[in-house]
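The complex is shown incomplete by one protein chain, all other protein chains being positioned as in the whole.
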Amino acid sequence: MSNLESFRKETRDWLEANCPASMRQPMKDEKDVCWGGKKFEFANDDQKLWLDRMAEKGWTAPQWPVEYGGGGLSSDEAQILKEEMKAINARDPLTSFGIWMLGPALLKYGSEEQKKHYLPQITRGEIRWCQGYSEPGAGSDLASLRTKGVDKGDYYEVTGQKVWTSYADKADWIFALVRTEPDKPKHEGISFLLIDMESDGVTTKPIKLISGKSPFCETFFDEVKVPKANLIGTAGKGWDIAKYLLSHERTNIVGAGGMAAGLNPVGAAHKSGEVDDKGRIADPMLRADVARLTIDALAFEATMRRVKDESDAGQGVGARASMLKYIGTELNKRRHELNLSAMGADGLLWEGPDPSDGGPARDWLRSRANSIEGGTSEIQLNILAKRVLNLPGA
Amino acid sequence: MSNLESFRKETRDWLEANCPASMRQPMKDEKDVCWGGKKFEFANDDQKLWLDRMAEKGWTAPQWPVEYGGGGLSSDEAQILKEEMKAINARDPLTSFGIWMLGPALLKYGSEEQKKHYLPQITRGEIRWCQGYSEPGAGSDLASLRTKGVDKGDYYEVTGQKVWTSYADKADWIFALVRTEPDKPKHEGISFLLIDMESDGVTTKPIKLISGKSPFCETFFDEVKVPKANLIGTAGKGWDIAKYLLSHERTNIVGAGGMAAGLNPVGAAHKSGEVDDKGRIADPMLRADVARLTIDALAFEATMRRVKDESDAGQGVGARASMLKYIGTELNKRRHELNLSAMGADGLLWEGPDPSDGGPARDWLRSRANSIEGGTSEIQLNILAKRVLNLPGA
Amino acid sequence: MSFVLTEEEQMLRDSAKDFLAAKSPVSELRRLRDEGCKDGFRHAVWRGMAEMGWNGIVVEEDFGGVDMGFTAAGVLLREMGRTLAATPFIPSAILSATLLRLAGSDAQKGEHLPKIAGGEAVYAFAFDEKARHDPGTIDTRATKDGNGFRLNGSKRFVACGNGADMLIVAARLEDDSLGFFLVDPKADGVTKTMRRTVDSHVPADIDFKDVKLDGDAMLSGGADGQATFDHVLDVGRACLAAEQLGTAEEAFDRTLSYLKDRSQFGQPIGSFQSLQHRAAHMLGEIELAHSLVMKALRTLDENPSQAPLWIAAAKAKATEVSRHVTGEAIQMHGGIGMTDEHEIGFFFKRARAAGEFMGDERFNAERVATTTGF
Partner (left out) sequence: MSFVLTEEEQMLRDSAKDFLAAKSPVSELRRLRDEGCKDGFRHAVWRGMAEMGWNGIVVEEDFGGVDMGFTAAGVLLREMGRTLAATPFIPSAILSATLLRLAGSDAQKGEHLPKIAGGEAVYAFAFDEKARHDPGTIDTRATKDGNGFRLNGSKRFVACGNGADMLIVAARLEDDSLGFFLVDPKADGVTKTMRRTVDSHVPADIDFKDVKLDGDAMLSGGADGQATFDHVLDVGRACLAAEQLGTAEEAFDRTLSYLKDRSQFGQPIGSFQSLQHRAAHMLGEIELAHSLVMKALRTLDENPSQAPLWIAAAKAKATEVSRHVTGEAIQMHGGIGMTDEHEIGFFFKRARAAGEFMGDERFNAERVATTTGF
């Protein structure tokens, strides 16, 4: 038996023995997602047990080094773990911005001491993180941020406002970009700081979207004291870390776009009874538009696969994340438009007796943000024009 | 009887008495178009007779002043003349770049002597003119032209190359933009010169397009002597005249786009037998595309009418010519695409036993130039963004 | 036929602008929504519109109207589209009034039209029975019962159906022809289910179970029911297209302002050429929709037999353009446009909903094809 085969067997046995039965059921609602953190209320004991057991193995962050609370797995082993978890429908033990956003930055830019301190808290789900990049007025021009951190010797005094800080009201700490050297050019002079949300002077306010309630908040800093020990990397070099993290975020939004592939205007047409006796969408023009959408959806699916294959083989175009983000989010918007068209007025419902009423319209509205968040479509096109096509600057 | 009513009656009587019967037939081919000029061979005596009689009345340029060979008609009278000619299917007695391009520029910018000299030659169809603006490499950036006219005292010595000079091989004279003051900024230092095509050093070469033969030529000037008397307006101020004339050209291309409204993909589908038993286009997706084209064609037709009504009432948006040019030419390209699709492989024929073989494909190819000539679609969008929407410069 | 507004129509437009800015700006729609208003409109605004004479814009003077025609109605709706005024104007003052005018007996007109024109009562026209507009499907039945009728069937998404004082219901008679019945929404057997839609409007699904109607409940002054129905819907589509045009225009104007005001990378975002070209393209699309809307309304006034083609084209184009422009508006506003706090999202929502009502772009493009003969 090869090493990988024996790893698969051991993993399977361990999961079988340790994953509680209730954690092998599909999630029913938002509460079933385990975010961890100090304020988190576990939905039940199994949810906590499952987190603790997985964290113990380091498998909440399977590929992170063991010394920082990770599993130390190779990429092949991590893939096997994923497959075996999927085979028994095991839930993710922990959903965490700490793992998929802050962690990679800490691993790359953090000091040994910082890694030792923060990473295990993340893998054990003890500290919940949120992200503080964007500011009102900054938008796509992220580097124009104005939240300032005044050097006060052993700490920075941080004052300003962040926006689009997801779950800031539920997070324990925030990783934030702060302008610490105001006289430098705009991409310099920015530092990457870790800030305790319980510090004096931090407040949050939820943001309501056109689609309704959202996890987004505004976060305000009023003369917040941040110890210099909480600076990651070099002072004034936070922009490099931000760029590194943004590529992670972009990839994630592409994934979100892909998820909506389950959304099917054909199904909507069937549900609204708008099909002919052969099961075809009765409106020939809607059918044509859905056919064209289907072709692009198939093409996108194939492109995701191809990009992966090429990437594994060290081939392919650059700035793939920008390309996939642009195509995937624009496709997703079209999909939602057609879904509503297939539903007719039923798709316009905002709320109603049926709990699912309003869902399609709110999802449609939410989809519009896909081509804005994580870098607008326009920014992605700029990136492709410059980095892939090498077109000259204006 | 009002003045206009009596004018209508007189006009009707005169046309009845003077328009030869053969000039009331639809034109059969290119030869039936009367261009005039020294090299022109009249298709028959009636063509010449009709030109001479109309020129005698000044009705080849009905609204020009009588002293320059025009008809001196008011705009209402000119409209009546047009209607009465249409009522008996009278052919245009003269098709002339002199009338619809050079004439307006001469009337506005020419000296009294120049008007007296050139305009009557134009209205009588004695001199055929062509236009010399564009140069290889200049393109949309027309003012970057390099044909130079060196000041030699009482004449300019002109050397350079013009492109897209329609019918230059058949014209007697050319009106051309020439850089006479090379040290001035690019929009200054350009002069508007009239040049005899029989001058030493002028040669032409026809341009073949992707659609086949074309009226366009390249025109070369090699140390051509152009008397200063042939300068229109002020030396170095030719760009103003050019801008004035370009708006005329733009309007004309819109008209050309409108002409293709006769082109009907529905008819093509019927001809190729691709209709169902109810006479509907059988391919539902093609039918959908044609329906959407039809809506935009109706909208364009209504917009042409609305712009005219608003213009008469002194209302409406500015830069109308740019808007209509952009919309009309892009619509025309779509129309030709759908026409070919409705024809299937028949639409691909380049030549064949039937004289009409190749027509649809060549027209389709020719339509692609509509959104390039007379200012590209991109230039029109720039103009709209700046002049109508008042968006700021980059 | 002139594409230019008459002096009278221009005055009407100017007074509409003033009234709506004062009484029914976009913030008013937000208030209606946040208050959970069940009627979907503000009665005070509706009465104010009646005082301006708007509610009788297509009602004869004999019945209390000003009878200015559909182009004038479109002038009002274009301004209402700009402020997203949620009112019973189309259901009551356009659809119900036109239906009564065409199909009502003198007595019925005398009773009901002055109420509509005077804003005393709100009328709603109940016709759709499916989630997608399909005027060919009317299965609601009115069967003879003594001197009167029994009404059975279900209507869906009746515009202003929750707040209406009186319903006019399209139903099939025993010979399968179409009839129109005045029904009190409080009558026995009428069940309303309030629906809140994405645009903060409040239509209703309405069931009719053995509803007993008097003999004079049926509109009895008109000719062919189907022809009347087709025409009334077309009138509604032309007017709604005018409202959609106004919505597109206002969203576009607001976006243009934003493009000029908002800076990124040290310059106004309106200086970026790709946004400039998209804005210029939108200008052209709005101009096309504008022309079709004007043509449809004028033709309805001056040469109604030629109107169906132009109305179908206008509703299709206004739907497409208003959805496109409001979608671009959201995108160009960026993150701020996604927040409920900003008003631009209301335009995007309304464009979607108005596009669906009485047939979307595809439904009307299909009619263009059929009417043109292919």
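Chains here go by letter, A, B and C, matching the order in which they are written, and residues are numbered from 1 within each.
In this section, contacts are C-beta pairs under 8 Å (C-beta built on N, C-alpha and C of every residue); 3 or more make two chains touch, one makes a residue touch a chain.
None of the values given here were measured: they were computed from a predicted structure.
> Can you list the shown chains that the hidden chain touches?
A, B, C
> Using the definition of touch stated at the top, determine which of A:T11, A:Q121 or A:N382 touches the missing chain.
Counting the whole complex, the residue in contact with the absent chain is A:N382.
> Which of these, B:L106, B:L263, B:L286 or B:A321, touches the one chain of the complex that we don't see?
Answer from the full complex: B:L286 touches the omitted chain.
> In the full complex, which of B:E126, B:E274 or B:E301 touches the chain missing from this view?
With B:E126, B:E274 or B:E301 as choices, the missing chain is touched by B:E274.
> Give the residue, chosen from B:T11, B:S134, B:T219 or B:T303, that touches the chain omitted from the document.
B:S134
> Provide the residue numbers of chain B that touch the chain removed from this figure.
Residues of chain B in contact with the hidden chain: 134, 136, 139-141, 144, 163-164, 207-210, 212, 272-274, 283-286, 289, 333, 337, 340-341, 343-353, 361, 364-365, 368-369, 371-373, 376-378, 381, 394.
> Residue by residue, what part of chain C touches the chain that was omitted?
272-274, 276-277
> In the complete complex, the non-displayed chain touches which residues of chain A?
Residues of chain A in touch with the missing chain: 266, 269, 275, 279-281, 287-288, 290-292, 294-296, 298-300, 302-303, 305-306, 309-310, 312-313, 315, 317, 323, 326-327, 378, 380-382, 384-386, 388-394.
As a working rule, only the chains that are shown with their structure count from here on.
> Just grab the chain with the largest centre-to-centre distance to chain B, centres being mean Cα coordinates.
A
> I'd like the most central chain, judged by C-alpha centroids against the all-protein C-alpha centroid.
Per-chain C-alpha centroids compared to the overall one single out C.
> Using mean CA coordinates as chain centres, what's the gap between chain A and chain C in Å?
41
> Once you find the CA centre of chain A and the CA centre of chain B, what distance in Å lies between them?
Between these chains, centre-to-centre, one finds 58 Å.
> Hey, what residues on chain A touch two or more of the other chains?
As it turns out, chain A has residues touching two or more other chains at 284-285, 394.
> Would you give the residues of chain C that are in contact with at least 2 other chains, written as numbers and ranges?
272-273, 275, 362, 365-366
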